[in-house]
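Each remark here refers to the structure printed beneath this line.
Every protein chain except one is present and positioned as in the full complex.
And then chain A:
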């Protein structure tokens, strides 16, 4: 035992809750047990994937497909039979894990991979007044810090890195980069094989503002106005969404017919919207029959690989990376046909599918579709490897970084149990493998950046005492759904909100019982008699007494792509300008990172912002399905 008897005793009797049993979680569970922790509860809703096995060492190949929480607990008990380990294979964002549940622990340890769950656990710990240690890793970077309610900065005090967003029109009408086609391909997957989301329409959009904006000569922006085939920016698009699916059903998912609809007819339709192509390169239609008639190019074109040391001890170690080859158009078409058939079969067998980057057929489909669409628009096609990176928002991950982070978590945890708050640090670690110092190798280079914990940010929506906020928005047009998703859940970070008028009527606007199914969700706020100056009471039903009063200020002059603006100088910039470099914002925040260990041009707090929202630890997809989470691509700022 490395500590004095008193510390050792607090460690042995401490009750800890570990949220996430993935990359950091596996290392952390081992460290907790070896350090002497004996009462551990852990939660993770994920199952084990092949690609986890390079670092999540509590899992082995025979465990693939099994729950991480269960196998981690099992391996933990094998390592230390005298420990008490309880596991939950489910989401932590649930009413059963309430404030009372959190209150039973001496310490909560986050080993998560997504901002939504991090933020939720942060809230629960604040409500239960329990210390939380937050951590994350991404490639060679890792960080770890402790959070004490009211004394130190909480998770939400740092503005989140803005999500990458693409206007709906770019996706549907005028893609110009591979990512636009990849987003479109994922939307198409959902339209054809998954839960159709009206926000993810894939058909040409006749309400494209660029049809209107430059229309000074006033020629018809509805040129060729095609009946129902369009959706308004307010999201009333269900007819179209159904119609894409319906068309697929009506042709029995015939891959050739679908190909012709998607890459010939729809493109031809877009071409008919001439206004779009006045300043853009015109797309071309694809002729599937011509493509399939073309003789196949040689499929396995060898990649140039390292020629050194080919000393023939190969086996599985030698050879190409098969996914790094860029397919020709013929191969894309064939993979499209093959994957449509495969997915059709799965759909018939299993019902609606959820897109998953680790599902080979689903990944083939997105690769082929994205490349075919890119071919239409003259955009470079990419390899399956690269498309997987973007579509799955894959974060590089390696065992060593997680081991280091999990070690530092223990350092902080021990100080928490000793009651030594000043011994807790905000730690950033990195390897400088890919970062030669800007000038030349120096005599001394820190591999660890460490600073004292910051004080809470005044006005933080999570940890400040203030419960009154003001928000500017367009009351006449913002829908209840948008208000709930973007303001109450997104900005106020409530998991299961109840919202009512703060007046004698107490009229309910949003109810957590409805779970997003309320019938008036597509109505604008004005429909409920809400006007400039109306106050709304927002409560999170998962938290005992977390209530925020929001005063609504009507502002019809908000920028077109801005849904709302908080009347809070600290946060304004971040929400008003979602496209701002995340690092630029983080710069403005005071932080005492005392050692510049990092590559010049990328300081410590930038990296914190980078890590905070998304990193390798454990999955908590929050109901969005693997890879399709809102972390990846948020479509909120349509138009």
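Here, contacts are C-beta pairs under 8 Å (C-beta built on N, C-alpha and C of every residue); 3 or more make two chains touch, one makes a residue touch a chain; residues count from 1.
Keep in mind that, in the parts below, contacts and distances are computed from a predicted model.
Asks: Unshown chain, UniProt name, "SUMO-activating enzyme subunit 1", "DNA-directed RNA polymerase subunit beta", "Protein DOM34 homolog" or "tRNA (adenine(58)-N(1))-methyltransferase catalytic subunit TRM61"?
Replies: UniProt lists the chain that is not shown as "SUMO-activating enzyme subunit 1".
Asks: If I consider the whole complex, including the chain that's not displayed, which of A:100, A:281 or A:321 touches that chain?
Replies: Residue touching the absent chain, from the options given: A:321.
Asks: Based on the whole complex, identify which of A:89, A:123, A:275 or A:334 touches the chain you can't see.
Replies: Among A:89, A:123, A:275 or A:334, only A:334 touches the chain that is not shown.
Asks: In the full complex, which of A:345, A:380 or A:567 touches the chain missing from this view?
Replies: Of the candidates A:345, A:380 or A:567, A:345 is in touch with the missing chain.
Asks: Out of A:93, A:171 or A:403, which residue would touch the omitted chain in the full complex?
Replies: Touching the chain that is not displayed is residue A:403.
Asks: From the listed residues A:83, A:285, A:326 or A:394, report the one that touches the chain absent from this view.
Replies: Going through A:83, A:285, A:326 or A:394 one by one, A:394 is the residue touching the chain not shown.
Asks: Can you list, in ascending order, the chain A residues touching the missing chain?
Replies: So the residues of chain A touching the missing chain come out as 1-3, 27, 30-31, 34-36, 50-51, 53-55, 57, 60-61, 64, 79, 139-140, 254-257, 289, 292, 296, 299-300, 305-306, 309, 311, 313, 316-318, 321-324, 331, 334-335, 337-338, 341-342, 344-346, 359-361, 364, 389, 394-404, 406-408, 410-411, 414-415, 423, 425, 427, 429, 431-448, 450-452, 592-595, 599-602, 616.
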